[in-house]
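Structure below; questions to follow.
All protein chains but one are shown in place.
The block that comes next holds subunit A.
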Amino acid sequence: MAWLVVRLAISVSLLNTASAVFEDQVGKFDWRQQFIGKVRFALFDTHSQASKKLLVATDKNVFASLNSRTGDLFWRHVDKTGPEGHIDALLMYGQDAVVVAGNGRLLRSWETTVGGLKWETVLDTGSFQAAALVGVEDLVKYVVVLKKSAISLHDLSSGSQIWEENLPDSDTVQYQTIYSGGNGLVFVFGVVPNSHIVIVEYKIEDGEIMNKKSVEAAWMSSLESSCTVISSGILLCVDQITQSLYTLLLQSAEQTEMRQIHLQTLDLEVASGFQPILTSTQPNPAQPPLSEFVLQLSPDHHILLQLKDDFIATLRDFYPSYLAAFATSGERTVAAVMSPKNDTACSINLFSADTGRRHLDTTVIYHMDPNGGKPNRLYVHAFLKKDDSVGYRVMVQTEDLTLTFLQQPGKVVWMREEALADVVTMEMVDLPFTGTQAELEGEFGKKAAIQDGLLPMVLKRLSSQFILLQAWLAHLWKLFYDARKPRSSVKNEVTIDTLSRDEFNLQKMMLMVTASGKLFGIDSKSGTILWKQYLENIQPNSVFKLIVQRTTAHFPHPPQCTLLIKSQDTGLGNLYVFNPIFGKKSQISVPALPRPVLQTLLLPVIDQDYAKVLLLIDDQYKVTAFPSTKNVLQQLQDTASSIFFYLVDSSQGKLSGFRLRKDLSTEVIWEVVIPTEVQKIVAVKGKRANEHVHSQGRVMGDRSVLYKYLNPNLLAVITESTDTHQERSFVGIFLIDGVTGRIVHEAVQRKARGPVHFVHSENWVVYVYWNSKFRRNEFSVLELFEGAELYNSTVFSSLDRPHPPQVLQQSYIFPASISTLEATLTEKGITSRHLIVGLPSGNILSLPKMFLDPRRPEVVSEHSREENLIPYAPEMPIREEWFINYNQTVSRVRGIHTAPSGLESTCLVVAYGLDIYQTRVFPSKQFDVLKDDYDYVLISSVLFGLFFATMISKRLAEVKLLNRAWR
């Protein structure tokens, strides 16, 4: 019964707090973009002419089907992250696609139209080498998988294993590639580096070794990309050192060593230091490959060669050329070659593979993005036109992971920015005012008011009002003009020039930094990419930190953002300063950072140009200021004694606090050591700098006030035990004052382990951990209060706080796993807070903070009811109405960014991972604007009705009075 009451109480309280999406709001202010990642394999469906399918497998362990006409996803399968889901190979035959995943552990066959799984087979462990389709008598029936020490053959229709054989001498021979030409045999090639090549022949029916031979090849170190099989079973290899091609007839018993053909005899030469690459094509797995092949001699030199009667003939020399690829349609095989045209464009041409002749009218011009990278992959889809000539479409992938799909004669059909599949960090920046708005704002500038007298001010006001009137009239004219045109032709496209802040500052610029080093500026309202900038020479796994130094509020100074790029290995960093609205690199000189950067600190101190000062602390605890003008240095000297910062050294378990000296050197003032033998520091978080707390305390049921402990210098430190045994593992949390180093509170969660997700805000910390005893996720909330009286209510000083805060804690069961956690943020902090939780299922949950309140009572009392406290229940509810992204799931949520809007009720939320989802949440409902379902018709009809009713009754009354007077 009591349980029922609690349930009832919860559901009643939910009526007030629920922030759900209404069905008519779908797509109104939210959008989702789905990505796949860097393409590793791409295959066009050549099964039928009309097919639009493009199958891709990417480095994000994603296997997807794209619509080649629009670039949209037909379907997408996201496997688990890490090497266990890594896609090793993608093969396609007819309607089926075979994928080898997890280092050759899983073999899956997919039905490509719907995207359903056909079968899945688990293979034995062993490192994956190669996979190929095997055809017998013109029919592809099998798939063969080569591992380091074994080879197995599987039926293509059911996945069942037909045979598996161990490879001979697999401990010395590195088996790397396989080949089958439809003649009932599978060849396996192995190499003993700098010694010989081993070729083993297997019979397809039963896996019997038909033949095994080894061929002398002292120059050979690896088979991959330097060897290929061409024509009817001729192994062709290329070697850079001896500058030669080598051929070997596979099925001849006589030939025991490879025939050498010097490249000089063909007037060719491999560029020094370049590993030449051989590319051949086998259009049908049941038939031997063509005798033509492409040899790449240097990064911009390809050559099409043909092997005929043991002689190699040059069909065509492509110089300069960046990329070359084969494609087959029907019986015709073509080679597409991309060669540079001028500085900004490349041309792609089609050449007939058997003759090397250029096809007429096949040129496609590919315009390179000046802010992008170079093209590095070419995927060609050839098809036969009605007049039997070969037409083609081409997909180009660039270094900055842009996929461009081109059609003759150079029309970009679609484009995908796959760098966005790996967003590392992001910020949201207010849009600038339009010229007129800025004019009006400028009028109230302090400088202007002092300089001018009364009359000029009046004139200025009149002129600015006139400009506003003008703008309004222009707007009206545009509305009128657009209204006359048919609806479809009116394009409301967002461009950088038309960009301006809206009434409630709901539209912002999303700055996204991706792991590949490409920066994006995205309009938060529509998701349109407004600018992109590829930063070259970014090392993989660099650490990025994005800092907004000057917002758009300081017209006419342009906004300024700084990106700190730090190499993971050396710790050396460099700064990239840019304008967040236009994406242009700023001309400001950047300080050189010769030493690894340990910590960055954005001070509230501003220079004369209104840019906030950024302090960079290097490994010798020296401080570099940016910008470092005289004015800034002067200000820093004045305020140095009140600038503190902390450093975390998780390898030594050390947290240390520093103070800035006047000469920009530092002194250690405190040190906290958390012994690394027992536990390691996992994460340290302060509070967000742009967070506002509206109320200093909470009014209790008995009308007294419980004051919050609002320490802006508080750090939350999460530790995890080094012992991972489920009985002894624990998660620790320390709350440390960043100025004094005082440990304000410390809590330990026994029998718990990470990954810990946590949010630190206002006077509370919420963290999630895995309870290894009960095998469930648990939320724990810590709230800090000063008590019934506030000590020094005017200003908070860490140095003068004699009373430790009261700490309240409560834990709850969360019936789902968690990917990431963030709290909503609003302009003034009046709106109640929600936690935004990213779930692995792709849903994003908006959980009212009310449920995470350590003062939730176990027994309901008069006071708790007065305070609207929900009675304690161990299990946290998850309601589907709280999923703010309804069915627009976000795969692999990695981070959630929240930003305040101009409306107090509204918080902007961006979830990023493999996908990007942007929406708005209203934690306390939309209390400051009319709801979008506000019934204008009803209210106006009631008003008019009343108006007319009074008019009519007045008239009637008059008539009646007159009649009475006459009587």
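Just so we're on the same page, a contact is a pair of C-beta atoms (placed from the backbone, for glycine too) under 8 Å apart; a residue touches a chain by one contact, two chains touch by 3 or more; residues count from 1.
Keep this in mind: contacts and distances are computed from a predicted model.
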Per UniProt, the name of the complex member that is left out, chosen from "Endoplasmic reticulum membrane protein complex subunit 7", "glutathione transferase", "Sister chromatid cohesion protein DCC1" or "Beta-hexosaminidase subunit alpha": "Endoplasmic reticulum membrane protein complex subunit 7"
Candidates A:36, A:55 or A:78 - the one touching the absent chain: A:78
Sole residue of A:212, A:478 or A:773 that reaches the chain not shown, by the stated touch rule: A:773
Subunit A, residues in touch with the chain not shown (by the definition above): 18, 20-24, 75, 77-81, 84-85, 102, 105-106, 108, 111, 114-120, 122, 725-727, 773-776, 813, 815-819, 840-842, 874-875, 880-881, 883, 886-889, 892, 933, 935, 938
